[in-house]
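Right after this comes chain A.
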Amino acid sequence: MNKLKFYGLGGQGVVTAAKIFSSAISLYENKYAITVPAYGHERRGAPVNTSIIVDDEPVLLNSFVYTPDVVLVMDDTIIDKNVDVSEGIHADSILVINTEEQGILERYKKFNFKEIYYVDGTQIAVETIGKGIPNGSMLGALAGSGIVTIEAVEKAIKDMFKEKAGDINAKAARKAYEQIKKI
Partner candidate 1 sequence: MQRQQEKPMSKSKKYRVFGPVATVFDSSNTGSWRLERPEIDYSQCIKCGTCERVCPANVIDVLKEEKECVVIDFDYCKGCGVCANECPKKCIDMVLEKGGEK
Partner candidate 2 sequence: MSHKMLDGNSAAVEAMKLARVQVISAYPITPQSSISEKLADIVASGELKAEYVRVESEHSAMSVATAAQLTGVRAATATASNGLALMHEVLSMTSGNRVPLVMPVVNRGIAAPWTLWCEHGDAMAERDSGWMQFYCQNVQEVLDLQLMAYRVAEDENVLTPAMVCLDGFFLSHSMQKIDVPEQETVDKFIGEYRPKNTYLDTKDPMFICDLTSPGEYTEMRYQQKTAFDNAIEVIEKVQDEFYKTFKRKLSIVEGYKTDDADVVLVTLGSMTGTAKYVVNKFREEGKKVGVAKLTVFRPFPAEYIRKLLGDKKVIGVFDRSAGLGGQGGPVWSEINCALKELDCDIRDYIGGLGGRDVPPATIEKIFNELLEIHEGKGENHTQWIDVKDNAMDIRQVIKNV
Partner candidate 3 sequence: MYDIKHKSKGLVSHGVSTCAGCGLELIIRNVLEVLGEDTIIVIPPGCSALFSGFGKETALKIPGFQGNLENTAACAAGIRAALNAKGNKDTTVLAFAGDGATVDIGIQALSGVLERKDKILYVCYDNEAYMNTGIQGSSSTPIHASTTTTPAGKVTNRKDLLQIAIAHDIPYAATASIHNVNDLKKKVEKAKNVDGPSLLHIHTPCPTGWRFNPAKSVEIARKAVQTGCWILYEYEEGKAKVNYKPKELMPVEEYTNLQGRFKGLKEDEKKKFQEYIKNHFENYVKRLENDI
């Protein structure tokens, strides 16, 4: 069982990213994933998170993830918004983050994740899809960390967005997958 938690801001497509990720795992990797989204009353711009549980068997657990194995941060500013992305992590938890700024990475290093994968997903999104919505690219980043294959992510993205939007978002994912770095 693999437990994931995605953090981001409302409007960045955190919930959509979780949907695509769970589809990639469930439909193209022959495993099972469920999303347990934590909907608040907040609107665009507010910090949001969503939980995903992955397993080889159908997932029984239906509650939020409290001890994540993988944390995905879509927006590096959320640590300044009263969000503790290290909540519940353990010795083997890894972080995948949308940033390439060394200063910020230094701050995230203090959380003692086992590994940190990082890439500027927003920049990639701007270059590839023309707007700074990083959900496609960060799904590629997740693939870069080895949790899911890039092929599955690309297929799931194309299912979700259809036609042209699907192609460019899949391209963004591939780019992030190739550019990702590890600490």
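Here is the rule we go by: contacts are C-beta pairs under 8 Å (C-beta built on N, C-alpha and C of every residue); 3 or more make two chains touch, one makes a residue touch a chain; residues count from 1.
How these were chosen: all candidates are chains of the complex that A comes from, given by their letters.
The shown structure was predicted, so the numbers you read here are calculated from the model rather than taken from an experiment.
Novice: For chain A in this complex, which listed candidate touches it: 1, 2 or 3?
Specialist: In this complex, the candidate that touches chain A is number 2.
Novice: Can you name the residues of chain A that touch candidate 2 in the complex?
Specialist: 18-19, 22-23, 26-27, 32-39, 41, 58-64, 66
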